[in-house]
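Sharing a structure here in structure tokens format.
Complex shown without one protein chain; remaining protein chains in place.
Chains: A, B, C and D, in written order; residue numbering restarts at 1 for each.
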Amino acid sequence: MLDLTPDEWNAVRLSIKVGLWAMAASLPFGIAIALLLARGKFWGKSLLNGVVHLPLILPPVVTGYLLLLSFGRRGPIGSFLDEYFGIVFSFRWTGAALACAVMGFPLMVRAIRLSIEAVDRRLEAAAGTLGASPLWVFLTVTLPLILPGIVAGMILSFAKAMGEFGATITFVSNIPGETQTLPSAIYTFTQVPGGDAGAMRLTLISIAISMAALVVSEMFARRIGQRLDIG
Amino acid sequence: MLDLTPDEWNAVRLSIKVGLWAMAASLPFGIAIALLLARGKFWGKSLLNGVVHLPLILPPVVTGYLLLLSFGRRGPIGSFLDEYFGIVFSFRWTGAALACAVMGFPLMVRAIRLSIEAVDRRLEAAAGTLGASPLWVFLTVTLPLILPGIVAGMILSFAKAMGEFGATITFVSNIPGETQTLPSAIYTFTQVPGGDAGAMRLTLISIAISMAALVVSEMFARRIGQRLDIG
Amino acid sequence: RADGDVVVFAAASLKNALDAVDAAWKAESGKSATASYAASSALAKQIEEGAPADVFISADLDWMKYLADKKLIKDGSDVKLLGNRIVLVAPKDSAAKADIAANFDLAALLGDGRLAMGDVKAVPAGKYGKAALEKLGVWSSVEGKIAQAENVRAALKLVSTGEAPLGIVYQTDATAEPGVKVVGVFPEDSHPPIVYPVGVTADSKSADAAAYVKYLQSAKAKELFEAQGFTMLAPVVSN
Amino acid sequence: MTLSVAVHHRLGALDLETSFESAGHLTALFGPSGSGKTSLINIIAGLIRPDAGRIVIGDRTLVDTANRRFVPAYRRRVGFVFQDARLFPHLTVRSNLRYGRWFTPQGERYAEFDRVVEMLGIGHLLGRRPALLSGGEKQRVAIGRALLASPRLLLMDEPLASLDDARKAEIMPYLERLRDETRIPIVYVSHSIAEVARLATDVVVMAEGKVAASGPTTEIMQRLDLLPPEEVGEGGAVLDMKVLRHDEGFGMTVLGAAAGEMRVPRVALPEGAVVRVRVRARDVMIATERPQGLSALNILPSRIVDIGKVNGAQVDLRLDCHGDMLVSRITRQSLETLQLTVGRDVFAVIKTVAFDRANLSPGAPLVLTS
Partner (left out) sequence: MTLSVAVHHRLGALDLETSFESAGHLTALFGPSGSGKTSLINIIAGLIRPDAGRIVIGDRTLVDTANRRFVPAYRRRVGFVFQDARLFPHLTVRSNLRYGRWFTPQGERYAEFDRVVEMLGIGHLLGRRPALLSGGEKQRVAIGRALLASPRLLLMDEPLASLDDARKAEIMPYLERLRDETRIPIVYVSHSIAEVARLATDVVVMAEGKVAASGPTTEIMQRLDLLPPEEVGEGGAVLDMKVLRHDEGFGMTVLGAAAGEMRVPRVALPEGAVVRVRVRARDVMIATERPQGLSALNILPSRIVDIGKVNGAQVDLRLDCHGDMLVSRITRQSLETLQLTVGRDVFAVIKTVAFDRANLSPGAPLVLTS
């Protein structure tokens, strides 16, 4: 069952890489935006909130097209990043990671935001009186307390990356070894006669990877939970 | 811009209906599963957790096929429900709602679960000493305290329903007036050269609906937040 | 993916055939092709946005024309490569029989079931199917009973699972799917010709792109394509 | 109702191994921080399931691990005032107070809403959310919430710790009434000897998870050795005396017991009522001749029956006043100067003002441990 073709192995490796990068790269933004939405009071907060939710609301194909139009080689952001930073997304694995990150972003932000809103702000005040500046309060009190939300957000983002293909395939196509992630490969199998067995095989691999990630995250969360346990 | 064809109006109405039903019908299950995962200690908890996450991990097309195989006219669950309860999903809007509910389920469960895990269990103990049985404790203490998570879960589920089409179209196809939701209609436009304008129009409508839902949910959440505010 | 490979953007339904052809080409010429399979629409828009594709194989003429109109296909490089047929299928245990001709009673055959086919606006097989039904004069009688799928494979699934009693799909799909049987074949003149065109993109810098397109029209390629049920529209060229 | 507790439970480093019986109406749990008081009442409430043991109250067996009996918390009808207030943050003060009522059978509701609210002085807070209350306000609402559930057993974990004395003085009489009239057994954790002496019929002294001593308050209070060094001054005898008459002119009440008559500030009780009087050891002076021209009004002839261990500059004497026992704390210097010995007849001198309200309470009918 595990006799995968080299292209399929590539897809597995790429999916993990893309999933991890999507998760890791979106984390700081996810935390920042979640903080803004949970704590901030500013004009346009509803707008920001809406924009964050867009990838959830839009059909993935539309998200993919919008990414293609803005981050593509000829898109305004894509060409800017390419010119000034040498970062290229179009038809690279980085683009797949970007697409997955974007698709998982609303999930990550929600999870983190829920945790932030549950933080007892009196603890932050206590840290302040002990001399911790807002940044230190965040690092030493808020961040540890919202770890459950961060873990949940990360696992949602990773799981989403393992299943996302609509936006990915639309944005960076389905090039084996470069942008062909597991779900894209699965999709391809479903498009041809006799592809079911192949699709099934890859699906099982995808599930196995995600389950492993889930189990690790649950163990981690349980650890945190025990520490925070309010006996 | 709003001169929609009757089919498009139907799609708008249907999307809202499907979204609301998906959200409402999955809510009790979402709460129950979240409770089980947050509080339960039983064999197979990891398995349950994995199954709940499946719709996130699997490409939507695969989820759609699985729904078709199990809830379809000849699927084991579908034929059972049809025979004994007269519930039919195939090619009905109910099937679209089922597909959306399933796709949004992991998001809903995660949000509610995070909130449950943040509940101060000492308050539940206090309610117990006042004579409230576990069910009453849940209804009068736990449930109000996890409302932020429930609201977040509902909005995620609804937003997902507004954007979901992969599983829906695979499961119940794309029948105008019956199963053609907004994202399916948008998809159709994206597949035709020159369909961009039409896709854009429907996309904006979809965004508008979701934003309205978001704003309402945020207002509601703020209300709850104020009540729970720990000054 | 080694640099220097020919990058082929091909409609997803070609995967089986094209993978075989690519393998043969590699065996013969030592050169590799990398294929990216997706919906023709997505591929066309990606090429429009500067995708590194050398060759585009579309599932219909519309998306090829879309690119050609934007001068994104090398002038004169496009070839009508493959053809296909659309057929009426039923679940393999179905007793349905049909003689597809003008005004044949499709509605009766469906009963209260639905006719699965690709999206009649978006999916090529759906468009062809609708054209055929219109030409045969039965469209109006079944218009309300269509279940439009995201793609022809999904339509096929609806039939193979028994969800829909009948469906219109490509012959290539029907012959390979054990869960369905072909009830009838639509006359070739009942719909616009089903064509898979191929072309070299205007931005292609690959020296081998032209050779690859040529190989697609070789005798070996023809054999492999036909093994998957396609018909070869382009005349065979020899290397 | 007899409360009988015998439990064993391991809590991290602490081995809770507690066994006591109390037939009193208000049992005080007394002991240093970390000695297991809260854990013990959590077990009585059913919030912790003990590793082993039995808890019986009256004829109800709440826990009996040997017979696998464990009545869940919500069926125990306990009113629990937690050390932290634990109010429901999503409910107003009014709803918090009313919470327990829903679950109390109509006929068993004895606590009156208005009465409790007035006593606790929380009428102006009813519409507020707990988050906006001050520490003492929270604690008062928590007391009200427990009382208004009309419990059949009241567990109070340092309920008055964050309250000012004026407020304490309003709540204590209510607890006394509860103890004496409704006969609801109360288990009361406190660090304050004054509270314990005033309210408790029985005292359980805990130390490191074990019961160091237990018994009726009158007995435990005389054992100054049991008290923490800082509190010995507060210890002393507890006498149950009868109201003989009131002296309205001077606003005083004359109490009588075997020891003789004692003048205390006016007590709002009818003649014949029983008053519990705490006579602090440090408030009792010794005179070898009847003092003249002294503002102290209570001069009781008595005999020295015991001279305790010397403790720094001080020493405790036990006095027999016609059968009633008093404890007096004096300096060693006085002991020597006045040549006090066991058997000598002396006068016990007690100022009337030594009796403030904290030392006088409507006497609890003392019930002996069965």
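In this section, a contact is a pair of C-beta atoms (placed from the backbone, for glycine too) under 8 Å apart; a residue touches a chain by one contact, two chains touch by 3 or more.
Remember, predicted model here, so these are calculated numbers, not experimental data.
**Q** Counting the whole assembly, list the visible chains that the omitted chain makes contact with.
**A** A, D
**Q** I'm checking contacts with the chain that's been left out. Which of D:Ala212, D:Ala258 or D:Leu294 qualifies?
**A** Only one of D:Ala212, D:Ala258 or D:Leu294 touches the chain omitted from view, namely D:Leu294.
**Q** Sort through A:Gly40, A:Pro76 or A:Pro144 and give me the one touching the missing partner chain.
**A** Hidden-chain contact among the options goes to A:Pro144.
**Q** Of D:His191, D:Lys210 or D:Lys242, which sits in contact with the chain we cannot see?
**A** For the chain that is not drawn, the touching residue is D:His191.
**Q** Decide which residue listed in D:Ser22, D:Thr38 or D:Thr217 touches the omitted chain of the complex.
**A** The missing chain is touched by D:Thr38.
**Q** Residue by residue, what part of chain D touches the chain that was omitted?
**A** Residues in contact with the chain left out: 12-13, 31-34, 37-39, 83-84, 124, 128, 132, 134-137, 140, 157-158, 161-169, 191, 228-233, 247, 250-252, 263, 265-266, 282, 285-289, 291-297, 312-314, 328-334, 336, 338, 349, 351-354, 356-358.
**Q** I need the residue numbers on chain A that touch the omitted chain, in ascending order.
**A** Its contact residues with the unshown chain are 122-123, 125-134, 136-137, 140-141, 144-145, 224, 227-231.
Going forward, only the chains that are shown with their structure count from here on.
**Q** Using mean Cα positions, find the chain sitting nearest the overall protein centre.
**A** B
**Q** Round to the nearest whole Å and give the separation of the Cα centres of chain B and chain D.
**A** Spacing between the chain centres: roughly 57 Å.
**Q** Would you mind listing the residues of chain B that make contact with two or more other chains?
**A** 61, 65, 122, 165-166, 187, 190, 230
**Q** Please output the residue numbers of chain C that touch at least 2 other chains, ranges allowed.
**A** Within chain C, no residue touches at least two other chains.
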